[in-house]
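The complex appears here without one of its protein chains, the remainder shown in place.
Right, subunit A next:
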Amino acid sequence: MNSEEYLQHREGLTTSHHDWSMIQVGKLVEGQTVVKVIDPNSYKGLTLVLPLPTCHSDANSSVEDACEVLLKHGISSAPVYDAQRNTYTGMFDYSDMMSYILLSLKKMDVPAEDQTIGMRELIERTNNSQNVPVKMISVAVMDPTGNLIGILSQSFVLDYLANHLSEFPQLQPVMQQSVEQLGLSGSKVLSVNGEAQVLDALLLMSKHSVTSLAVLDEQGVLLGNISMTDIQHIMKDLRSSWLWLSCFKFISNIRRKRGVETGEDQYPVMDVNLKSTFGYTIAKLQATKVHRLWVANDSGLVEGVVSLTDVFRVLSSLLDS
């Protein structure tokens, strides 16, 4: 930023924030507890960041244990900490691990009687020496001495933004633009037919490096959404036989299960209309806690998607202009 732009963004002495781009990240991750899990073997150490103040320590954990802990706490990625060099070396993303495992499963052609295989066995059956690609979806927040104080995820930032939107009047114009106007529709959407198997959906997700697919019927009408997170949940409950179900049956099972747990059934499709405003879309993303909303036209046909990444792309383009 040149000096003129910098001056515009200068907060000055104030206790309330008026420029949304100047919110300190440290403030956003307040309340997170950082827990360390040390593994002397494959990974030098895994630091798990938990949003709740629970404590967990487990020396000598293996990759299998680490995966189970991640699953149990519902975290999909963790920064990898090298205890010897006292530095963070990267992110361990569970979904990458899962894609890799399940890809191997598909190639292995698992017979029906083995289809109730447990999570640990899955990892054991695969070849550990293969490279697992790593994706960055979170940012580690450090204090001046290099200690990790929290992880800034997209959901965190979205939550903050949605709750404090009225404090940032300069965002009002973009909030009132429609999803269509912001160019968030009209792109090809990766999808799978409701009758295809879950494993096929997984292959498609891996092939295109996405974490979610729209589930459509023959006419292309949106039936729902299948994502890596859903698949992780079934692994957690050791229902791996669900991998061989049709995508529609699978996502229906997920919905039914969630409805009983919360006592409230959700709408089968998480979407917004082409004409819905950006502000409404953000509010719906925050309220439903999904990572993306499909964009549908009036006939229910999918025409695009708005993910958390898209939201931040739109917002950061405001910074550039």
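By our rule, a residue touches a chain if its C-beta (ideal position, glycine included) is under 8 Å from a C-beta of that chain, and two chains touch if they have at least 3 such contacts; residues count from 1.
Going forward, contacts and distances are computed from a predicted model.
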Which of "Regulator of MON1-CCZ1 complex", "Ufm1-specific protease 2", "Thioesterase superfamily member 5" or "Serine/threonine-protein phosphatase" matches, in UniProt, the chain that is not displayed: "Serine/threonine-protein phosphatase"
Contacts of subunit A with the absent chain, listed as residue ranges: 162-166, 172, 175-176, 178, 224, 251-252, 255-256, 259-260, 263-277, 279-280, 282-284, 286-290, 296, 298
